[in-house]
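As you look at this complex, bear in mind that one protein chain is not there, while each of the others sits in place.
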Amino acid sequence: MGEYFTLIIGAILVHNFVLSRILGICPFLGVSKKLSTALGMGGAVIFVMTLSGAATSLVNHLLLRGHGLEYLRTIVFILVIAALVQIVEVLLQRFSKPLYKALGIYLPLITTNCAVLGSAIICANDDYGIMKSTVFCGASGVGFALALLLFASVREKLELARVPKCLEGAAIALLTASILAMAFSGFAGLG
Amino acid sequence: MSETEQTVRLPDMTHLVVSSSPHIHDKDDVRAIMLKVICALAPACLASIYIFGIRALMVLLVCAASCVAFEALFTRMQGRPLRVNDCSGLLTGILLGMNLPVTAPLWLCVVGSLAAIGLGKMAYGGLGYNPFNPALVGRVALLIAFPSAMTTWALPACNPLKWLGADAATGATPLALLESSEAEAAAMPSFSALFWGGTGGSLGETCAAALLVGGIALVFLNVIRWQIPVCLLGTVALCTGIGHLVHPEQVASPLLHLFSGGLFLGAFFMATDMVTTPLSRKGAVVFGIGCGLFTSAIRMWGNYPEGMSFSILIMNSLTPLIDRFTARRPFGVRDARKEVKA
Amino acid sequence: MFSFGKFYGGVHPDDGKIASGSAIEDAPLVERYVIPLRQHIGAPASPVVAKGDKVLRGQLLAQAGGFVSAPVHSPTSGKIVDITTCLGPMGNQLPAVVLESDGEDQAAEPMPPMDWHNASPADLKKRVGDAGLVGMGGASFPTIVKLSPPADKPIDTLIMNGVECEPCLTADHRLMLEHPDRVLTGAEIVAKILGVKRIVIGIERNKPDAIALLNKLIKAGDYKGIEIHDLPMRYPQGAEKQLIFAITGRQVPSGGLPMDVGCVVQNVGSAATIAEAVGAGKPFYERITTVVGTPLVRSGNWRTRVGMSYKDAITLAGGVKEDPAKVISGGPMMGFSVYSLDIPIMKNTSGILLLSASELSQYSSGACIRCGRCNDGCPMSLTPGLMSVQIENEHYDMAEKWHVMDCIECGCCAYSCPAHRPLVQHMRRAKSVIAASRRAAENKK
Partner (left out) sequence: MYPVLLLTILGVLLALAIGLVVRYFDAPEDAQGDAVRSLMPGANCGGCGFAGCNDYASALLRGEAKPGACHAMSAENLEKLCRLLGVAQEAVGEPLVAVVCCSGDDNHAVHRAFYNGVNDCLNAVLVAGGAKGCSYGCLGLGSCARVCPFGAIEIRPDHIAKIHPNLCRGCGKCVSICPRKVIKLVPRSVPVMVYCSSPNKFAMKKQFCSAACIGCRKCQKASGEDKIFINGFLASVNTEDPPDASIVEVCPAKCLRTICPPTAEAAESVQK
């Protein structure tokens, strides 16, 4: 229990995927303009990450490890994750049109989102079991969603700010992200 | 009739101003508010100069001057009207100085000012638009970039405890002592040392008494809302108190936590920055509790001895969300919450 | 929270009532009166006189142009020289009748005096309408509309507004001191029209002499069932919704009217005018106006005829010692700054205020520093600071969600804003834009 608690806190706060590991920056910057879409995107990422965490660790344990094929990990994981995201996209389009519209091109972006792949590889590297991988990936997703949420709420405020012309758009977003990352670095050692 | 008419002077109507109501105004303005905060900081500044010697004054002056200079420079670069005389840049500089150790090289002060004003404030368009407390942005940037320079503490040059007739003090900050594995009860400074400022630490970290005086003055001057410092200090006391009861050997007593490590500086002067904290009083309560929780967590479990600046920055980023969920119910509206959220 | 005299928010401006000691004087006749035909909210009155007509004081000049409208009477005797437009205090053009006084001030046959004890409520109400009564506090809503609540909204309390919380103005204060009988009689007439038992007069504590005088008269026994509430000094104590809350603890619902909570609020000035209209048959053509300001030679309170220009009013006050930087129609918190002295005094002109250059406060376009003082000051518990930033960025939908339409434009937010942001102007803009889009949406349907 304690182990899982540390794992979850670690994944959400200390080694936050966006703010500490600097993974998955594209959707982080792209979908954080409005709080509502950020929430949707966060949900989608949590979902995809948990699912892919389970699937990849399953593949890792059943197919690759036993046969000495660890060197195929990256390509197999990409394959599995890409297929998963495709399926999620189709399902979303069918069952949640508004969310699908809001996510737009960012859903395919999850496919190549290094955060998803990164979490899977971290699990494989650290030899997490299937259960632990799933929990870790889910928590990482929550961490991603949290960062996205915080960032989106700040950016909604930035909409109203008089940012200098040369810093408008991605520049100020990255600056803000850097400050947020500095703030999160304070959690070091917590998990 | 005609005689009186000649003596009556009618107003010249060609130089009138028209504006929207109201036509009268409270005397307070932004400058006055900032000056009040600076005055409230004065006792703590004087205390730190007394404790650490004249170099403390150097650090404060360099920070203040470079913050004002950077603000002027960036405003110029953006081609906007200069508003340096609102004293917000000056305040940021003094706060940043209070967050530095007395041994900080002067170039470090300038770099910190650049981060504070450039990154924390002017990049967002200046006063009123910055989502994060500029002084803290400066401090945290320095803390991450120059950890050793930022955590080398000098011994107090002049110890107020001497004339209080108490023991001599130590160099390292009490919280750093706690973090180090050989933290021994004997090495810990006494409570009076913490309160009057006989310990090492950054300029604004040592003399809790002076900070308390300034902070209470601010509350009574209606510059800050009492909810933030009270909730923040209360939460820290509560959390560390529980921690102390459960693990007395790991977690120091809540009193030590309260009076050490710039908690007062943060609670009264940093967490109460108007621009970056929630508008409503309800939001202020949430903000204070959040800061307290994060601070206690970082202090008890984290790598850093001090969590105040990090937790305030994190709560700054939460401020828009808090504002959104603590919207007030307007007069005559039955259930505003639902409508505002929708 | 529900104790008497408390409402949320509010500010304490300097009250500056330098004219409170000057007794009401009758303004002498002037040569020319410009009588606007729309001195009220609603349809303009339609003129019944033509150019060249001779009219007498109190004669009907224009009759009500609808239910929400009010007739207009001649302030003195003379000749109609033109029917044209004139500049109003808000910078708009108003239809107006120009009257040249013949200096004789001959009165027309008054309406027959009525004994209100015996007259029926319907007759009394008709008289109030015929006399051209409008709210004298500022909004100038035709009184007859206020006195005709729909049957499904029973009224149980009549509140007389003698608060005069607006700094500098003293017209109501002087009226209560010099004509308390008219105020009290008027209140009883209104109560009879409405069939209301409970009458409350709310007065701010900075007028202890008026409170004592009215209490004495009530104790003497002529006026039964009238209560006096002395209210703490806090602006905007006299705003309708705040006054109702302070006296009865009821909250007028958002977008609603006082009658939704069983209250009717009348200004004491209106009550006095009603008493005269009923008792003496005198139509509404004069009112008490405070002319005040440090640039003036002599601030004071005058009984002025409707249609007298601001220029004449300032002449009454002896002209100016120094040039004013601002001329305001009304009080300093809610009045309108004007740029011309040709504007006529109207039925709702409670005061003319002149500010000198040293008293002038300038608005700036500085950023909101989120100090929250506007929040604390707003009597409607709105968030003016956040809304103003949204409005600056034209996010009217957000402002609407935050209930900008409930703003009463009292000015507390802008008064207390340390960044000197023109918050009220932002609110007014949002309100006008939102009202226009609502109208457009309704028209589409």
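First chain written, first letter: the chains are A, B and C, and each begins at residue 1.
Methods note: a residue touches a chain if its C-beta (ideal position, glycine included) is under 8 Å from a C-beta of that chain, and two chains touch if they have at least 3 such contacts.
Computed from a predicted structure; not experimentally measured.
*Asks:* Of the chains that are displayed, which are in contact with the missing one across the whole complex?
*Replies:* By the stated touch criterion, the chain not on view contacts A, B, C.
*Asks:* Out of B:20, B:48 or B:240, which touches the unshown chain?
*Replies:* Reading the full complex, the residue touching the unseen chain is B:20.
*Asks:* Since one chain isn't shown, list which residues of chain C touch it in the complete complex.
*Replies:* Missing-chain contacts on chain C: residues 89-93, 336-340, 362-363, 365, 392, 422, 425-426, 428-429, 432-433.
*Asks:* For chain B, which residues reach the chain that was dropped from this view?
*Replies:* For chain B, the residues touching the absent chain are 15-20.
*Asks:* Taking the full complex into account, what residues of chain A touch the chain not shown?
*Replies:* 59, 63, 67, 69, 72, 75-76, 79-80, 83, 86-87, 90-91, 93-95, 97
Here, only the chains that are shown with their structure count from here on.
*Asks:* Which chain has the mean of its C-alpha atoms lying nearest to the mean of all protein C-alpha atoms shown?
*Replies:* Per-chain C-alpha centroids ranked by distance to the global centroid put B first.
*Asks:* Look at the interfaces A-B and A-C and say which one is made up of more C-beta pairs in contact.
*Replies:* A-B
*Asks:* Taking each chain's centre as the mean position of its Cα atoms, how many Å separate chain B from chain C?
*Replies:* Each chain's C-alpha centroid was found; their separation is 46 Å.
*Asks:* Take the average of all CA coordinates in chain A, do the same for chain C, and state the distance between these two points in whole angstrom.
*Replies:* Their C-alpha centroids are separated by 61 Å.
*Asks:* Taking each residue of chain A in turn, which ones touch at least two of the other chains?
*Replies:* 160, 162
*Asks:* Multi-chain contacts in chain B: which residues touch at least two other chains?
*Replies:* Answer for chain B, listing residues that touch two or more other chains: 125-126, 129.
*Asks:* Where on chain A is chain C touching in the complex?
*Replies:* Per the stated touch rule, the residues are 159-160, 162.
*Asks:* Touching residues of chain C toward chain B in the complex: what are they?
*Replies:* Interface residues on the chain C side: 7-8, 11, 13-14, 167, 241, 245, 251-254, 256, 295, 311, 314-315, 318-321, 323-328, 332-341, 353-355, 359-363, 366-373, 375, 379-383, 385-386, 401-403, 406, 409, 411, 414-420, 422, 424-425, 428.
*Asks:* For chain C, which residues count as touching chain A in their complex?
*Replies:* Of all residues in chain C, those touching chain A are 367, 389-390, 392-393.
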